[in-house]
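Only one protein chain is missing from this complex, and each of the others stays in its spot.
Right after this comes chain A.
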């Protein structure tokens, strides 16, 4: 590893490229986004701004004159910035621990950290309330210990509760994106810095963080947009006094049927998303420097110093306390401790005593969920991998159409994440109502909609890593006679396995946890696990509640098993030495 790499990267970037080749590679994804994203939005905007009983002349400019909307915009952005900062603060050390050290049960811990990502908000809210609520475990313990009259912790319905829940949901984003990036890249510079007398903080601050910056920027952008458009967490854990733009859009759409106001607010959201996308794209390209890569397993070291022990122990403690405890509470409450059979609610999932038309055996729900998630992951990778290469390679050239195209694509790609689900759902309804795309009630709409959300994740996981991979490695392979696909197979894939796995896992879990029925028109023929959970939570009674929690616990297990399976299968398939 010669330090000259840094100097020479400038020459590698300076070659201007035309925009045609990247555009061609990116075209399937661009067509997909045009048909399933841009068109529905244009159609719903057309309907919303045509004067009628559902449109009374509001525009994106006039809606912001309403102080309530301005407050919602301010709150959305403010809490998202705070949530993102806290998530990065918690997530980066954990990502570092997982990328740099080898320890027992690593794969399981990392899979566990992704499990919150798929959990329905109502269920998570119940778990937090059971732990931190006025009659929750923590308050009860404190009251007994100190003989207090009133519960000392009053978190429910406060901003800190919203932030805590956002960290709970999004730590996985940082762990996977930053951790995946670091795991693919060489720690020899960190070692060199340490050899030159830098302490750990200096090494982190001046070497590790700058190197990882592209992935930090990507993780920050995704977390910001996820929390900026937060709906369930703010509604349920915020206790109704807080309102994000997304909540206001839902209210204007579902209850008031003021589409002009709703779509105007959705456009405001889109503008903010573009700004975030532009900022993160700049951060990613400015910081990106090509590094040579080594397979992740060569990089991880045993936990051999007190500092390393502290980092790993701290990371695991965080995962156990903040992520594991609420999930364990759910699993505990899914047991029936009043009767003779603690697994009663699990057994009841397979029974249909009322002969209900909408009864779904658990294996059917699991199968459907896995099928949709698999379809989403496949489609998102098929579209996202070429797109990511187009962006990464285009942006390497210092000038020319390719660089401009790459940067705007990179920014535009985040749009589906920052677009209101309620607005897009209605867009589908008005756009796909006639042949050849009579899709309004089609089952295919579910994985298509999930892919829209998964695509930004795939690109954000892949682009920084592809861009940072030293292009001379690929050029050397081509020089030895390898075709472009062979170079991808034998150079990129083995070296970039962690980001590729992160991308596939996100695409999969985004679909697994997404409750599409409020967004789309659901056909009950293919119910998924979240749909079953919400059906149980719609009626009172111990059996319904117990079954909802049993199904949630099953969903957690399915997530753990799938994530671990995806990692194993891909690691084996991508491993260079086994090829």
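Everything that follows uses one rule, which is that a residue touches a chain if its C-beta (ideal position, glycine included) is under 8 Å from a C-beta of that chain, and two chains touch if they have at least 3 such contacts; residues count from 1.
The criterion applied here is as follows: contacts and distances are computed from a predicted model.
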Task = Consult the UniProt record of the chain that does not appear here and report its protein name from "CysO-cysteine peptidase", "ATP synthase subunit b", "Thiamine ABC transporter substrate-binding protein" or "Succinate dehydrogenase".
result = "Thiamine ABC transporter substrate-binding protein"
Ask   = Looking at A:88, A:126, A:207 or A:417, which makes contact with the chain not pictured?
value = A:126
Request  = Just name the one of A:355, A:436 or A:481 that touches the chain not displayed here.
outcome  = A:355
Message = Of the residues A:61, A:254, A:321 or A:343, I need the one that contacts the missing chain.
response = A:254
Ask   = For chain A, which residues touch the unseen chain?
value = 47, 53-54, 68, 122, 125-126, 129-130, 133-135, 157, 235-236, 239-241, 243, 247, 250-251, 253-257, 338-339, 344, 354-359, 426, 429-430, 433-434, 440-441, 517-518, 521-524, 534-535, 537-546
